[in-house]
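Before anything else, here's the structure in question.
Excluded from the complex is one protein chain; the other protein chains are retained at their positions.
For clarity, chains are labelled A and B in written order, and residue numbers in each chain start from 1.
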Amino acid sequence: MAADIVTTDKAPASSGGTIMSAETRRGLTLLSPTLVLMIVALGFPIIVLIGLSFWTQSGMHMTPDFSSINYETFFSKKIYPLILWRSIQISALVSFVTILLAFPAAYFIAFKVKKHKIIWLILITLPFWTSYLLRVFAWKIILGYNGVVNSGLISLGIIDEPLTFMLHNLEAVVITLAHAWAAFAILPIYVSLEKIDRSLLEAAADLGEGPVGSFFRVTLPLSMPGVIAALLLVFIPTVGDYVTPKLVGGNTGIMIGNIVQSQFGRGNNWPMGAAISVVSMISITAVVCGFLLLFYQLKKRLV
Amino acid sequence: MSDSSFISIQRVAKHFGPVKAVDDVSFDIARGEFFSLLGPSGCGKTTLMRMIAGFEEATYGDIHIDGQPMGRIPPHKRPVNMVFQNYAIFPHLTVRQNIAFGLRKDKLPKPELDSRVDEALEMIKLAGYGDRGATQLSGGQRQRVALARALIKKPKVLLLDEPLGALDKKLREQMQLELRALQKSVGITFIFVTHDQEEAMTMSDRIAVMSEGKALEIDGPATLYEKPKTRFVADFLGSMNFFDGTVKSAEGGVAVVTTNQVGEITIRNSDHQPAVGEKVVVAVRPENVLVSGEQPDSVANAVKGKVNAAAFLGDRSHIYVSVEGSDEPVLTLMQNLGGAASRMGGEQHDVWLHWSDDAALLLPK
Partner (left out) sequence: MRIGSTKLPISGLGTYTVIYLAFIYLPVLFLPLFSFNDAIYVAFPLKGFTFQWYEKMADSQGLLTAFENSVKVGIAVSIISTIFGTLAAKAFTRYNIPFNRPIKGFIAVPLVIPLIILGISLMVVLNRAGIELSLFTIALGHVVICVPFSMLVMMSRLEGFDKGLEEAAQDLGETPWMTFWRVTFPLAMPGIVASLLLCFTISFDEFLLAFFLAGDQATLPVYIWSQLRFPNKLPSVLALGSCILVASAVIVILAELVRRLGVQAPKEGQ
């Protein structure tokens, strides 16, 4: 049996009774508890979710079925695809912004800091390990009508009336998300930059490239694995984010995660919620694949 | 500016805090010369080379290349190219792109660029490998790509930082000859850094032997080997027997030294004319020490001993003979002519060692 590549489907470990050394068997035995756990608690639920998406909901009951009604509803109601698309756009924007902001800092630590790099890294990533909820909440109180920015500006005499455009909209969502992820994005980029063999940069200089040329021809290309990793690690989870749009998005800043949650909450249509989730997962995968393809095409042209 | 001082190192020093990595070094290198910096680890040879390349700034002193002071000129603007110890091949580029890397600034039209790269590939015998990813090459191949990459820019000086260290013995020997031939054919001045004295002697026109930041002696390989002026150089190149002693007499180009280890030694034609009573070191190359079963006719430069151990190397044996006056055995070399060395064996038989009176050297203590 072949194991699948990284999708949310379960991937059974290969055995099939082929010739396997005792060594490998021992290794697999060691691995099996964790693997079984993840299959049961991760793979299986996702499969169930996919199955659920084909059920129907009537009143208070869910009926096992194989109907595509939920998917039809999703695409017929213009608002759902719109919000999904918007969520993808927001996430993409947030991903690029965070990478852009994080890159110079990662470069600084990797190349310019000689001692105690770890302290810088801990300092920068520390906020990321603390409660996400609290960090979003912090922005709520900053951008709010009676919040930090407004009251601060008023007491300084810069404005008379509080600004209303700061909270409960898309912009607030983007800012909050970018801030939340900024600390994390730096890690994969830093790792990539740190790995670059310094003698390659000396070689580039030796062959005639100044600092700028060396950066674009050597450093940047070799940092790409880290940049791509960071992009994906920020983009994918952000699409389904629930907390930020709920706290700071108001009515206009809704994202697909809110819609999914409402189907499992007040909306009481679990199959529908499942279907929306499935469509979201597929969309995310499609966008990621599309992006990677595009990137590899570009790479060939540029070098 | 003459060709003989094409590269001029003038009182160059590099201090890292209290450590003097390079300590007031001065010498000239001639145009088209194959020049080696030789010495043990930490002697400063790599630091000196990096200063020539521009990767380290000299604490004191100047470096001139082709009459132009290098001063603060950054590496990418110097007419110098380097082959790095680990080759520093760009992993994200193909062989062709690696070789052409330094030519981008020249903005050559594509056909010309391609033909120059093809020429370079031919020269390093990797024609057809152009489109391979750089990471798919073996160590030896990468080294050649690094070479081509540097030479294609036609630098005035090529620096090579222990480039053959990672290769196995046979490949290394082959590369040594190839590099030597290559250098002669392109005519570029090579500065070669190595800790392997055999390597330096094989390839170089001249060698600077360095130790503890200083350039001790600079000369051709044969001169350095046969007539070293310092104990360090005598010891570093090849193997050497050292005998401490006092000068008994010195006249008419002949000196007699009394040693504890091997009695009296007569030395003729030494460059160093010592004073009577001076403490000196007599150095004799193992290959100049002859071994025989019978006592030789002349008493001078002869000593009796017992064979201590013999290391058979195939083409020769290193034979260690203990003598009464010394803790250290005397090392002699015996060529395995007709199996003579292999038959020698390590048994403890008595032998006589002797050498001619122009085989020994007098060195200051």
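Quick note on the criterion: a residue touches a chain if its C-beta (ideal position, glycine included) is under 8 Å from a C-beta of that chain, and two chains touch if they have at least 3 such contacts.
Just so it is clear, the model here is predicted, and its values are computed rather than measured.
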- Query: Which chains here touch the chain that is missing from view?
  - Reply: A
- Item | Options A:I142, A:M166, A:I189 or A:V227, residue touching the unrepresented chain | A:I142
- chain A positions in touch with the non-displayed chain are 2-6, 8, 10-11, 13-14, 20, 23-24, 26-28, 30-31, 33-35, 37-38, 41-46, 48-49, 52, 101-102, 104-105, 107-109, 112, 118, 120, 122-124, 126-127, 129-135, 137-139, 141-142, 144, 146-148, 150-152, 154-155, 179, 182-183, 232-233, 236-243, 247, 257, 260-261, 264, 270, 273-274, 277, 280-281, 284
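Everything below uses one rule, namely that only the chains that are shown with their structure count from here on.
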- Message: Nearest whole angstrom, what separates the Cα centre of chain A from the Cα centre of chain B?
- Response: 58
- Touching residues on chain B, where the partner in the complex is chain A: 53-55, 74-77, 80-82, 84-86, 88, 90-93, 97, 101-102, 104-105, 149-150, 153
- State the interface residues of chain A toward chain B in the complex, per the touch definition above. 197, 199-200, 202-210, 213, 217-218, 221-222, 303
